[in-house]
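Only one protein chain is missing from this complex, and each of the others stays in its spot.
Which chain is which? They are A and B, in the order written, and residues in each are numbered from 1.
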Amino acid sequence: MSVVEDPARSIQLTDDGDLRHFLTLDGLDRTMLTRILDTADSFIEVGARRIKNVPLLRGSTVVNLFFESSTRTRSTFELAAKRLSADVLNLDIGTSATAKGESLSDTLLNLEAMASDMFVVRHSRSGAAHFIASQVTPGVAIINAGDGRHSHPTQAMLDMLTIRQHKGGFEGLKVAIVGDILHSRVARAQIRALNTLGVEEVRVIAPDTLLPTDVESLGCRVDDSMQSGLADVDVIIMLRLQRERMEGALLPSEREFYRVYGLSNEKLAWAHPEAIVMHPGPINRGVEIESAVADGPQSVILDQVTNGIAIRMAVMSMAMGGQRATAWNRTGEGSS
Amino acid sequence: MSVVEDPARSIQLTDDGDLRHFLTLDGLDRTMLTRILDTADSFIEVGARRIKNVPLLRGSTVVNLFFESSTRTRSTFELAAKRLSADVLNLDIGTSATAKGESLSDTLLNLEAMASDMFVVRHSRSGAAHFIASQVTPGVAIINAGDGRHSHPTQAMLDMLTIRQHKGGFEGLKVAIVGDILHSRVARAQIRALNTLGVEEVRVIAPDTLLPTDVESLGCRVDDSMQSGLADVDVIIMLRLQRERMEGALLPSEREFYRVYGLSNEKLAWAHPEAIVMHPGPINRGVEIESAVADGPQSVILDQVTNGIAIRMAVMSMAMGGQRATAWNRTGEGSS
Partner (left out) sequence: MSVVEDPARSIQLTDDGDLRHFLTLDGLDRTMLTRILDTADSFIEVGARRIKNVPLLRGSTVVNLFFESSTRTRSTFELAAKRLSADVLNLDIGTSATAKGESLSDTLLNLEAMASDMFVVRHSRSGAAHFIASQVTPGVAIINAGDGRHSHPTQAMLDMLTIRQHKGGFEGLKVAIVGDILHSRVARAQIRALNTLGVEEVRVIAPDTLLPTDVESLGCRVDDSMQSGLADVDVIIMLRLQRERMEGALLPSEREFYRVYGLSNEKLAWAHPEAIVMHPGPINRGVEIESAVADGPQSVILDQVTNGIAIRMAVMSMAMGGQRATAWNRTGEGSS
C-alpha cells in the first residue's frame, strides 16, 4: 500500500504504516509521533484512575529480555505491561540459558515457541533490538528498551510527551540539550524527534570532548557556552553524566563540569522565564543539576517518569495492534 | 474531626481515625486493633476458599521496596497483595538505582511518579518506614515490613490474631515472651498490643544481657527464670535467637541458652495445660525450642503463618481504603 522508504521503516511499520515494532524514531514521521503521543495521553488519564488497568493485552505474554541489567527501566516496562493486563516474564539473560552456551538466536526461537507476544529488549550492543526484530517470527513485537549508545526511543518519546503537556505543542519552541551528548542513548533520538515535531530550534550545549563529530547534521546548533545556549530557550533537557566516563580523561573533574555546565538557578535565569527543566534520571545532584533546580517550580522531572509509563503503554499496545492486524491480513489472504 | 494526639497517630491515621499507613502499633487503640483483627478474620475465610482472590486492590500497584533482603517476609506480602488482586512490583533496592548514587528520596519520588499506590518497606534502619511515610505524596500508603529493631507491626498483629483465634479473646490472659527481647523487631510491639487489647499480664523471660533497659515501662513483668515466668501462662511466645548475636559475647553458647531458656516439653509443663506455643519462624530447632514442642499439639506456629497472610491483606486493604477516602475528601473539598 505505502511505499517503503528505508529499512527501519520496513521493519517497524506494517504495510498500512502502523507500528508493529518500536525500535527507533528514525523513519517515523510527524503523524506517527503524534499518534503515539495522543495514545499515551489517553493512558495518562488511566493512570490517574483508581483502577489503572485496561484489558488491551489481556492474555498476551510480554517478556522483558534484559541482556543488560536496569531495574529502573525494567520496572517501568513491567508496570506498563501489567497495566495493559499482560502476563509478564522477566528474564535477566546474563544469568540464563545463554550462559549454557546457547546462542541469542536459539534463545529467541525458544521464547517465541513459548507463544510470547512481545519482547522488551535491553542490550549493551547497538542495533541489538533491530537484529532481534529482523529474526523473530511475524506476530512477535519488539520494543527497544535501550541498545548501546544507539537508541532509547521510549525515553525520547516520553520527553516529547512532557514537552507537549507543558508547552501545548512544538511550534516555535527553542530547546537546549545539555551535557554528555556523545555517550547519551537518547540525545540523538531527541534531536530527531524535536525536528520531526516542528520545533523552531534545537541547541546542544556540551564540551567538544562530549560531542559526536556529526552532531550538526542531526539538525541542531552547537553551543559551547551555557549563557548563549540557554538564552531564551523554552525547554532545557539535562543529560545524565555517566560518572564512569570521567575516568577516561574526557573531562577535568565533576566539580569543573558542574561549574561550567551544571544547571544552577543562576544559569536557569538565562532561559525563558517559563522554561521547563527535564532530566532522564537518576539525577546526580550537584553534578549536572543543582538540587534547587531539580526540585524547583520549573522542573518537570517527575512528570517525565509518569509519562514514561504512559508512553510505554502506548507503544506496546500500538505495536501489538499492528502485529495482530498483520496476522489478520495474512490469515485473510490465506483463506481467500 | 478528631484531636491529633501524637505524631505517629497523625501520620498513620486519617482525620476520621482510619488507617492510611501501617507503621507501628504505637497510637493505635483497642478499637483499631480489633478492627484489624476482624478484617483479617474475614480474609481467613477467603484463604480457605478455592478462589482465594478478592478484587479490593484490583488495578492498584503495590511495590515491595526491600532495602534489606527477606524472601520469607517479601513472599507473604507478595501473596497478600496478589490475593487482593493488586499488581506487584518487587524491588530489591540493594541492587537497584540507589547503587547509581540516587538518594532514597529520589527513588521514592520516582516510584510515586509511576503511579504506585502502596510501598511495602523493609529496611535495616529504625524509623525508615516512618521517614518514608512522612515523605510520600498523599494517596500512597506505606506498610512497615520491618525497620531495624524498631518495629515489625504485621508480625505483632498476626500473633494477636492467633491468640484471639485460640483463646477467644484477651481478657484475663497471662502471656510470656521468651528470649532475645533486646534485638527483637517484634517484642516491643507485642507487649504494647497485648496491653492495649487487655490481657491480664505480660511477662518477659530473658537473660539480663538480652533485655532492653526500659523494658518494664512498656507494661510487663521481667522474670529471669523459666519456671516462675511460665507458671500458669496461657500463651508462650518464643523469640528467634539471632545466631549472629552470639558472637557478640552476649551469651555463653547456644547449648547453654537452650539449657536455660529453650522450650522443652519439660518446661512447657510449667505453663497452663492448654497454653499455646508461638514462634515467628524460622525456627532454630534445639536452640530456642525443642522439636517435640514445635511440632506438638500446643504449637500454633503454622497458624501464625496462615494468619500472617490474612493480617497483611487486612492492613493493606484498610490503608488503601483510608488513602482513597482521604483523596475523596480532598477532591470533594476542592470542588465545593
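Here, a contact is a pair of C-beta atoms (placed from the backbone, for glycine too) under 8 Å apart; a residue touches a chain by one contact, two chains touch by 3 or more.
If you're wondering where the values come from, they're calculated on a predicted model, not measured in any experiment.
When the missing chain is restored to the complex, the residue among A:G59, A:P138, A:P273 or A:P297 that touches it is A:G59.
Screening B:P138, B:G168 or B:P282 for touch with the missing chain picks out B:P282. Residue in contact with the omitted chain (choice from A:L91, A:A231 or A:A292): A:L91. Interface residues of chain B facing the missing partner chain: 47-53, 69, 71-72, 75-76, 78-79, 82-83, 243, 281-285, 302-306, 308-309.
Taking the complete complex into account, residues 58-61, 87, 89, 91, 95-97, 100-103, 106-107, 109-110, 112-115, 324 of chain A touch the chain not shown.
Here, only the chains that are shown with their structure count from here on.
The rotation that brings the Cα trace of chain A onto that of chain B spans 120°, given to the nearest 5. Distance from the chain A centre to the chain B centre is 41 Å, each centre being the mean of its Cα atoms.
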